[in-house]
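Notes for the one structure printed next.
Removed from the display is one protein chain of the complex; every other protein chain stays in position.
Think of it as A, B and C in the order they're written, each chain with its own count starting at 1.
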């Protein structure tokens, strides 16, 4: 009943379906809908699909104002770092306005951006900045790891009445997977167990889910049963599902493409420490090293986490006996 | 040999002394040095002390460019949230330029801002956003909790050849304390044990150090020996000192003025989980609740962590037996 | 007894008749009375107002002159210095004052305070305390109007200081390219907090008006005497017409003088807040400037003009003033007796 689709196409399909469903959804950003031949422009018209200048503060701020007054804008931002020039709008406007008004307004806005492009784009275009948007009350953060999640979470993001930052992994753009046909919604705030395992819980985010699954496959060959939990949304964060899994295995490896102290992994590890410290025998984080992303390939490969490191970390935590639950 | 000083005055003294020492230090920001009667302007002249318009992106960006070419700017930003309109400059320019140039340039820049003003300033002026700047390779983040640290860390920040975000607590502005006279430098990256304790380790940041010390005092009366560790700089983070203390007590309470998932506490808890999971019996985070800061006093007091909650959390972790180290 | 709140929709004939001039004066007086009262509360009820409050005294002609041209459902989006606008829109002063006092009956139930009044039902969706950012929000409201073909326009007010923030420039460029129905009103009250605008604005340094910035977007720009509501009305009417016609944005600089200090003194708790002297005197030692502009007080001048033109008599003017005083006093009493919110309420309204 599913259909094989690419991650990028699944996102596009969600946007098109929601725009068809709800005339209040508008979509704009830089370097899109340049000509009248653009298929989105053709489908939805130039009021609802627009090209914007390189003005992220205005682009996002306009999205906020439009959302406050009745539209449901999706702003295409391309690389997540480009949001940084407008970061007040992202973390100090969109998520605050409802609260400050005492619940009178809401800001149903989707900020769509790719993240973590490891392809030689060097220090300013390859980063994972989701930690900066985690834990901002009022703001939701989505990081899908499969085409199906990509679609279902985009639909949920568009329908959500809160500002949502939707971060897709550039590295998964061409990834194929089964996507349910017809209306498909993945609720925000529900982690997904991407693989069951009894020896160790691997918590991985976005692109790292793919690497964690590959590592788990290799580990299975060596007789180690590793489960993989994908939070899918970093805000809200489904702490319960993660902690449940960790309590069962007693060992945890957290994999995150961001540097350690700016990772979501560290925050999740903190939650595990509070909720499961007695049940966990060993915990390791596999994150990017403490360096910006360098240009040259061997340097970049060294900084970014990869499969071997996940395998190593799992073996390291396996050296500890499981705490009896 | 020390001198009683206010926190704010200690910071000012550090800036003045360093400007006297090094003619390359310049100082500018909004709403400062408005007239020729300004004491800093009088002392250092209008080349080195300047008033700037409400243009944080340019203010910080100019600081970066000036730092790349031989000055050591201190940019007064007032409230830390005002950096958000210029956040690309803070986390995607200043800390990247050295690395991208292969070590050819450096960016000796101090961004000075107050944070966490809990005085009815509502949703956009009262936040703790230090987590957004933690773990950004190349960037240092300082959060002093006493007048002495405020001075010594400002001196270190100005002398550091890297970009440093110096965040002072608005709530501590008038706080008095002994400050060593003459040249006084507190190295970046060294935590300080503000109080020794054997039963539990409280890790607290900035304003929360004061609250943790008060809580420890109260707990002492009830026979509980609580130590207080102040990281002083969130980047570099002195994980070793924190973990050492935690290993000794086996119980830890982390206190942070920020909401839980955007707190430094969660990141530190993550490090504790990785390095000391076997030695910790219980861990609790005391953070702001998951809400923006509301205007009205009872609401604000409810959201922001206070002494009672620290005491409660310590008692909760005391209910767990210490793990034998 | 409180006076009835202002008419929801302002009259908007091209020429103002007696009633309309009276309406304008009434609104100006209501704003002035409200702001003077807020200022007095710092002395009379210390500690009741927390945080940072910014008053619009001096801006009355700019606010009322501009909003005179407003149609019923047009959006109004100012900055954090926001008390004046909802007063004209008919927002009950009781709930405004209660919000400033942090009470449960506040417009925003005590969550927003002085800087963040919001009354979306009256097309006043809310404000930002971060300089310049609400200019983009207002531009977004204009996008909504355009997409929905609602024939609404947006009145976007902001300060001279805000016109140095990137958000200002980016928004005006986008509004011009997209031909959004919006009027940008740069309220040049001559100060950015403690900084005189001549110290930070390149146009001002060169002796040019700030409306020259309109050239960067090839849109109409005009500077008008912001102490004269009739002058403001005329210039804004043209800009509003242009917006309504689908021709896009305009930039109007209304030049006037902030009559009080930037806001209450910033104090660290438990020190109570209070209201300081104007920066012209306190910072720059320039009492002459301060006095010259106070002599041009827009409320007093408009009053004198209306008396001279026999639109008002001394008696009818006093009646308007007394009514405003009574309305504001009622608001204060209402706000003082409204309960503070319960602590646990703080977790409401975070998510929709």
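Here is the rule we go by: contacts are C-beta pairs under 8 Å (C-beta built on N, C-alpha and C of every residue); 3 or more make two chains touch, one makes a residue touch a chain.
Remember, predicted model here, so these are calculated numbers, not experimental data.
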{"item": "Chains shown that the absent chain touches, full complex", "value": "A, B, C"}
{"item": "Contact partner of the left-out chain, one of C:219, C:280 or C:306", "value": "C:219"}
{"item": "Residue among A:41, A:84 or A:139 touching the omitted chain", "value": "A:84"}
{"item": "Touch criterion as defined above, residue of A:108, A:123, A:163 or A:250 at the omitted chain", "value": "A:123"}
{"item": "Touch criterion as defined above, residue of C:73, C:203 or C:348 at the omitted chain", "value": "C:203"}
{"item": "Interface with the unshown chain - residue positions in chain B", "value": "26, 47-48, 50, 52-53, 55-71, 73, 85, 88-89, 92-93, 97-108, 137-138, 160-162"}
{"item": "Missing-chain contacts mapped onto chain A", "value": "30-31, 34-35, 37, 51-57, 81-82, 84-85, 118-125, 170-171, 173-174, 289-292, 294-303"}
{"item": "Hidden partner interface residues of chain C, rising order", "value": "164-170, 172-173, 176-177, 199-203, 205-208, 212-213, 215-219"}
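Everything below uses one rule, namely that only the chains that are shown with their structure count from here on.
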{"item": "Reference chain C; chain at largest CA-centroid distance", "value": "A"}
{"item": "Centrality ranking, top chain (CA atoms only)", "value": "B"}
{"item": "Chain centre separation in whole Å, for chain B relative to chain A (CA means)", "value": "29"}
{"item": "Chain A and chain C: spacing of chain centres that average the CA atoms, whole Å", "value": "41"}
{"item": "Residues of chain C touching at least two other chains", "value": "106, 108, 110-112, 116, 128, 130, 133, 166-167, 350"}
{"item": "Touching two or more other chains - residues of chain A", "value": "57, 85, 88, 92-93, 99-100, 137-138"}
